[in-house]
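Note that one protein chain of the assembly has been removed; the remaining protein chains are unaltered in position.
Presenting chain A:
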Amino acid sequence: MTVRTLRAGGLAVETWRATRRGREPVPLVRDASLDLRTGEVLALVGASGSGKSLACAALLDTLPPGTRRTGGRILLDGAETEPAALRGRAVASVLQAPRTAFNPLRTIDDHAGETLAVAGLRGGAGRAAMREALAAVGLGDDPRVPGLYPFQMSGGMLQRAMIALALLSRAPFLVADEPTTDLDLVAQARILDLLADLVRERSLGLLIVTHDLGVVARLADRVAVMAEGRIVETGAAKSIFARPSEPATQALLAAHQALHEVAPDGPPAVTDLLP
């Protein structure tokens, strides 16, 4: 299987504030570059408000109102691509809050139909793909799942369903913005295991946004650290944990260690977080 690449170069996002002399731009993300390969997990870490989520939104041009992308280009396998063209085709996404990411009036099946329409799969082929995707995320045993409404499912199940939808799109890359933040610890560990398995089995390129270094240690091959809208440090996960060179990275590590009381020389594992 050939390795596919997704590169975002020099992403910049700004908002603006009104001053007496008119609008004044306020940069939120500055010159952020991300490099993603299939079969590899890149973790984007940073404190709250460091611009992680905005950088991901800029990648797909789904920035919230009041912000705009002012720079950067996206290269898919080396060819420049419109961000909107990536959505659902080259890049699938898993959002933070599964509870609100599903339309309460639509069943899982309805949501799958939407993804299948983008992927161009219809009828029997679509249903087969759906069964396969649900089985891959561990929801294949219960035949009722496709007909369930979001409120009939637990947060963990919904997050699995969202990952199944992402698989259904057949996109080679997956962006997961804090996929475990809204889940309890046991569900967190399971979702992370699932993501790790899927990356290995299907050779997905996973960009995982998190502020939890335990997640990073467990999953990531490479890490990009963001602080104040810039990517301050990039490197292999091991070397970043062993030799953090930037103050922002050191602060994140120190905070994590203070919280979980693990030895500074070894990367903390998610299992440490389990009660």
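By our rule, a contact is a pair of C-beta atoms (placed from the backbone, for glycine too) under 8 Å apart; a residue touches a chain by one contact, two chains touch by 3 or more; residues count from 1.
Basically, contacts and distances are computed from a predicted model.
Undergrad: Any idea which of "ABC-type transporter, integral membrane subunit", "Succinate dehydrogenase flavoprotein subunit", "Nickel transport system permease protein NikC" or "ATP synthase subunit a" UniProt assigns to the chain that's been left out?
TA: "Nickel transport system permease protein NikC"
Undergrad: Given the contact definition stated above, which residue among A:Ala92, A:Met130, A:Leu183 or A:Val216 touches the chain not shown here?
TA: A:Ala92
Undergrad: Among A:Val118, A:Leu148, A:Ala196 or A:Ala251, which one is in touch with the chain left out?
TA: Residue touching the absent chain, from the options given: A:Val118.
Undergrad: Using the touch definition up top, pick the residue from A:Leu165, A:Leu194 or A:Ile240 that touches the left-out chain.
TA: A:Leu165
Undergrad: If the missing chain were put back, which residues of chain A would it touch?
TA: Interface with the chain not displayed, on the chain A side: 60, 62, 87-89, 92-93, 95, 97, 100-106, 110, 114-115, 117-118, 162, 165, 169.
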